[in-house]
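A protein chain is absent from this complex, but the other protein chains hold their places.
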Amino acid sequence: MTTKESWNISRYSRQILLPQFGKKSQELLAKKKILIIGAGGLGCPAALYLAGAGIGTLGIVDNDMVEISNLHRQIGHKESLSGKPKAESLRETVQNLNSSVQVHIVLQRLTQFNAIEIIAGYDIVLDCTDNVLTRYVVNDACAALSKPLVSGAAIGWDGQITVYSASVDCPCYRCIFPEPPPPKCVGSCDASGVLGPIPGVIGCLQALESIKLAANIEDAEPLIGRLLVFDGLETKFRTFQLRKRSSNCIVCGDSSEDFSIVEYDYASFIGLNESFTI
Amino acid sequence: MTTKESWNISRYSRQILLPQFGKKSQELLAKKKILIIGAGGLGCPAALYLAGAGIGTLGIVDNDMVEISNLHRQIGHKESLSGKPKAESLRETVQNLNSSVQVHIVLQRLTQFNAIEIIAGYDIVLDCTDNVLTRYVVNDACAALSKPLVSGAAIGWDGQITVYSASVDCPCYRCIFPEPPPPKCVGSCDASGVLGPIPGVIGCLQALESIKLAANIEDAEPLIGRLLVFDGLETKFRTFQLRKRSSNCIVCGDSSEDFSIVEYDYASFIGLNESFTI
Amino acid sequence: MPQVELQFGGGLESLTGGNKVVPANFSGEQVVLGRVIDWIRTCLIKEKHEYFVQGEHIRPGILVLINDVDWELEGKTSYVIQEGDRITFISTLHGG
Partner (left out) sequence: MPQVELQFGGGLESLTGGNKVVPANFSGEQVVLGRVIDWIRTCLIKEKHEYFVQGEHIRPGILVLINDVDWELEGKTSYVIQEGDRITFISTLHGG
């Protein structure tokens, strides 16, 4: 193993040099498993920078196929793999960059029925998905399993990122949004458009936050309890302080043991759209 | 041309959908030539997102070879091309993403003797270099040619980006730093280290600013006269207001016609390190 | 007559004619945030009110911040606004 390890130290020397990082963080990264849900505009840069940094295992969940109209923002794919599964395409790009990373792909949509099984084996989860339903499913599974969730989103010229369920006080997505937005108020990249560098910036930041958490960086302040908002048209960033974990939250509050992700009626939840009390 | 154009509209539909972008901006992008100086940590993401967006011509200047220790942050290269020129490696990745982009590579270091010739044919220049000397040469050539310069930098956990020489009032690098830092105060990624997602974020932002300038986006506020500073350890962004163009600046001020980039003594300049008057 | 800065983001600026920042004055001494929201709904927003409110309440998916802090920590609609407050309304994004 000496040869392998010395090769790795040279490969990662530029980050091992950092006083806050060092050999200890590199060894930690090599042991960690990170799951990327969604191999699109956010998942592509996140996967590449996590692989570059030397994460031990990278899981990629996606059931979509590469389309040419994805390529303006999904820079981990290529024209020649159009029509092929995105998770396979991204795995190939990741392995070409760093063959020492273990890549596991799941060619399924994440649902309330497979979420716990898929997520359970990982240390950290990245929400790189593109719809409200999956975001609640990912959140609820991570809350149930107490997995830190690095949640990114992008649309138009705007991006957002925060970390959920990463500490006792840290809220989950449901703590902040106990009710989903009305479907007509929800934009998607396919329907509303998005400029490529917007998910690029947010995906890179998701990789950064994941590295800080996975490598246990001293002096780092991950985006726990903070929402970073990016306005790409004006190139402005704002940070907002979020509420703490809610004791009333059905998935991470005081009665969360009553919650069953498999039995929960997500269809009604996403369709109901009742306003919450202010 | 109908088939080609309709294919392109579908390919870029997700950005054409944006009300600030539209078909007009896409057509502008297709006519523009952007030069990336440095195919490293900043140049890789910048090149990929510019190619994805459908820039007409992309120039890549770099005389280095791919090394395994680059790959933690230079995600446009791959293990199998280790030892090959970075500009060639990045061209291959860019063409795999978007074969309709014209890519020109220059396998030379940018110097005071070739800078004007290399830069003259482009509309916008990205400074993705890694040393003080080249940064002044790039700046001086862009100031002389009145080319907008999207300048990015990254080291350790820190990143910076601004746009120089993009309007009458807009300063150049020398307006703000008429004297170079003492060599002992200058860190490099090779000597001081850098975490991959830091240049990732800055490189994505360089692509974004370039798209805003090249596609003439209404309502956009590019980073002209503003310096964006990124602290990756705390995931905080700050924006600072910079001075205007200086009439005393030797390359863009009132007597700039006296400046000759070919005759200027860069070696003495970088070595002198006299303090400027405060 | 506290003057406040209202900010709209994440797409909500489309409800205010593209204005991301709207200054506003309110007469009276104890102006609560609920009254500000009511004014936005009835006077500032001209159409598509359902993107901002559902009945009496802010619609789900909008985060309200008082000087960059989640309004849950500040009393929500009963918060008494102060001179110079920044009140931010951000729609949460779901694309990727």
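The letters A, B and C name the chains in turn, as written, and every chain counts its residues from 1.
In this section, a residue touches a chain if its C-beta (ideal position, glycine included) is under 8 Å from a C-beta of that chain, and two chains touch if they have at least 3 such contacts.
Model, not experiment: these values are computed from the prediction.
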Only these shown chains touch the missing one, namely B
Write down which of B:A47, B:C170, B:C189 or B:A207 is the residue touching the left-out chain.
-> B:C189
With the full complex in mind, choose from B:S13, B:S69, B:S167 or B:T239 the residue touching the hidden chain.
-> B:T239
Of B:G41, B:G59, B:P222 or B:G253, the residue touching the omitted chain is B:G41
Could you tell me which of B:T57, B:S82, B:Q160 or B:S256 touches the chain that is not displayed?
-> B:Q160
Missing-partner contacts on chain B, residue numbers | 38, 40-43, 127-132, 135, 152-156, 158-160, 176-182, 184-189, 192, 194, 199, 227, 229, 231, 234, 238-243, 273-278
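Going forward, only the chains that are shown with their structure count from here on.
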Based on which chains are in contact, what kind of graph results: line, ring, star, complete or other?
-> line
Would you indicate which pair of chains has the most C-beta pairs in contact?
-> A-B
Distance from the CA centroid of chain A to that of chain B, rounded to the nearest Å?
-> 28
Separation of mean Cα positions, chain C and chain B [Å, integer] = 39
Residues of chain C that touch two or more other chains: which are they?
-> none
Could you list which residues of chain B touch at least two other chains?
-> 219
